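The following block contains the structure, expressed as structure tokens.
Apart from one protein chain that is not included, each protein chain of the complex appears where it belongs.
Chain nomenclature is as follows: A and B, assigned in order of appearance, with residue numbering initiated at 1 for each chain independently.
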Amino acid sequence: MTGSDKVDVAIIGGGTAGCAAALELRRRGLSVALFERRTVGSQASGVNYGGVRQQGRDPAELPLSRRSRPIWDRLPALVGHDCEFMATGHLKLAYTPEQMAELEAWSAMAAEQGVETRLMGANALAEAYPGLITNAYGGSLCPTDGQANPRLVAPAFARAARRAGAAIHEHEAVTGATRDAAGFRIETERGTRILAQSLINVAGAWADHVARWFGEFAPIQVLAPNMLVSEPVPYRLPVNIGVCGAGLYVRQIPRGNLIFGGGKGWADREAIRARPLVEVSCQASAQLARTLPWAANAAVIRSWTGIEGYFDDDIPVIGLSETTPGLVHAFGFSGHGFQLGPAIGEIVSELVVEGKTTTPIDAFSIRRFARAGHQAA
Amino acid sequence: MPERIIIVGAGPAGTRAARILAEAGLATVLLDEAAGNGGQIYRRQPPGFRRPYAALYGTEAGKAERLHAALDGFGGLIDHRTDTLVWSLDGRRLMLNTAGRADSLDFDRLILATGAMDRVIPLPGWTLPGVFALGGAQVALKHQACAVGAKTCFVGSSPLLPYVAYQYARAGAGVAGVVDTTPRSAKLGALPDLLAVPGVTARGLTYMAWLARHGIRYWHGATPLRVEGGEHVTALVFRTAGGAERRIDCDAVALGYGLKCEHQLADLAGCAFRFDSPTRQWVVAQDDAGRTSVDGLYVAGDGALIRGADAAELAGERAALALLADLGRPVDAARVAQIGRHLARIDRQRRGMDKAFAYPNHLAQSLADDVILCRCEAVTVGEVRRAVTEQGADDINRAKAFCRVGMGRCQGRVCGPAAADVVAAALGRPIEAAGRLRGQAPVKPVPVAVLAQAELGETQSA
Partner (left out) sequence: MSMAVTVPSGGGQLRRLGERDRPVVTITIDGAEHEALAGDTLLTALLTAGHRVRESEFGDGPRAGFCWMAACQDCWVWLADGRRVRACSTPVEPGLSVLTRPAAPGDA
């Protein structure tokens, strides 16, 4: 891209949300330019665990999660690839009566919102998963949940968006953006200048920089999920598993690899560098060996991490800017945005085109940090 | 508190480095996966084997014997830990797996002498039982007194090709033939450089002459086409320099196109890399003493630069001298200069080797779509090409993310070079533009149970 081009919408950030927004906006007939400083899906969207999960979410997030869930079924039609999505169900395990009570409370809340779960005691677990899970007190199965390959999702949306006519610019970081009467003036590290009527800030762990350009404050922090994968072993684990308290999560793909994680790796947001930490990898391995003793002999073959943004209140920022008309934020998914990405693309598109969305998002307003921001400033 | 110095790899480079530091009075920990020092080139036979050094190492028997003995008498200063895999490096800490027991060691200075492995180019049928790496075929003979088949065909482009074929035939193994992809003319053209170290070159010519005298066919400028067999190898099919298709009946194939550095730990340490055009591979960026871009971290031997066992010993000594100098210890400047001159001669001879046994990258680039490229994950050449052409992968790591090439147990050690050539060709760019496969911990598989053990905090320091 050379000179100063005009588009309807510019998007900063090539995660799943940004790429899905690019596709949705093209479907609505708008011109789109997306800028990603590395390659699409190279951070939070691409390095996460791959859980496609409604279970355990904050009540405020459930409507987003419910909206996103059917999109996963439609991926082949929508983006031309199933991204290895499988509705395996998500089983959250409790090891104490107190943890089980938490699962029961969540289950009741979710049922009111239309998400069905099956609460299981130790006997029901033993019957449903013979020899797989030992010592659990009970669990909650959300059968409509599942798993997918995170390395594939954002790139698949990006390719579909490109085919639909969106301009997806990889290896091109946005260095600044301002707004005047004509619209948003965006400049990139390659000297590209672009004028956009609307701007979507889906820049993940770096999105607070973009917000600051427009006088908004978001106390984002950095999270690097510490992930591991085993060699292929015979396929036995038909369900995606989370463990109350311990922070362990584990799934097995039909090729045989066990993918598991828990805890945080090391990340330097400014240098854009992250790496897993051996002590965290060892802790997660110990938890896996305790949770699924049959997996203890499998050899770990790789570990990885990447940079995600999170907030102390554990929910994202989603919504219209408080300061700048035409600016839409969606970032800081706090380690659980993978499942939401496709719906976020639709929601931010609605906000751009209609100024509102049918999905309740009030809880995610950037306004909630305004007072802290003034204090910090 | 004295500096904690660790050397990873007890081959020629690591052994010499440990010895030099011990002679200077410095204590080191020397870690290696094997049961004894020597590395692959001077690999020891197990206890109870009786072949003499001359039978095992030929003209290099004296060097092997000296290297094996180099640690003797230094037990107080050199803590040689055998059967020990270093599976990760995190800051200044090494994570160890000693025969199933987890441990960790902190260091202030580290010499990585992690050696090399065979570089291979896949061909149809190469995952059949009976196809082995060329250096592996040599290890089978040295370490286990076995030939990898009753009738082995040697295939590739490497100075090891005539040498291992000769070793096999001398040991009484059947040799079905040698299929060398480099034309005879390239070998003649390389002679001026090769003569920089005339002894080595003369030995190579001797092996070829010996094979000819004993009726073992040696094809120059050949193109391997496929390995045939049902449950195991039954034949190798190739095209001669003249264009004729030939089939050699054999029950084993030893395949090798030179060596590649094992430098995964340097990668985890954050060392800078550079692309080395003559050997067509990424190497750790280093000064002429083996200092890397990471303070206190040195590389030596074939893990640093592929230039053979003699150079590895010299480089190990050079890195040890650099470490001493960096500690402010006195170092013999004349010895440093002597090593430099010697290494320069070897480097010139290696340039000749790289021409005489050129890496035929076109072979990887022209593989058919249905050939398995990544043997760990059974990823085909076509899947890698489609990751580029259909999914938009713009380098080898992106291709890995999309189609799992290089994502298996070996982390691309085996398929990496060929995969990079396939990606580069699909992109229409030079090989170095395809990027370098990033290493990830653990550098070799470690059972969950061993990692779990490490979590218990059963660690000690050097």
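One rule holds for everything that comes next: contacts are C-beta pairs under 8 Å (C-beta built on N, C-alpha and C of every residue); 3 or more make two chains touch, one makes a residue touch a chain.
Everything numeric here is computed off the predicted structure, so don't read it as measured data.
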Full-complex contact with the absent chain, from A:232, A:276, A:309 or A:332: A:232
Touching the absent chain when the full complex is considered, from A:29, A:97, A:131 or A:325: A:131
Residue in contact with the excluded chain [from B:12, B:258 or B:408]: B:408
Option from A:6, A:193, A:255 or A:273 whose C-beta touches the chain left out: A:255
Footprint left on chain A by the chain that the document does not show: 131, 231-234, 236, 255-256, 294, 297-299
Residues of chain B (touch criterion as defined above) contacting the omitted chain: 33, 40, 45-51, 100, 117-118, 127-133, 135-137, 139-141, 143-150, 171-174, 231-232, 251-252, 262, 372, 375-378, 408-410, 413-414, 444-445, 447
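Just so it is clear, only the chains that are shown with their structure count from here on.
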Centre-to-centre distance between chain B and chain A (centres being mean Cα positions), rounded to whole Å: 41
For the chain A and chain B complex, residues of the former touching the latter: 39, 46, 151-152, 155, 158-159, 170, 230-231, 276-279, 281-283, 285-286, 288-289, 295-304
Chain B - residues contacting chain A, complex: 88, 90, 93, 95, 102, 104, 391-392, 394, 398, 401-402, 407-409, 411, 440-442, 445-449, 451-452, 454-456
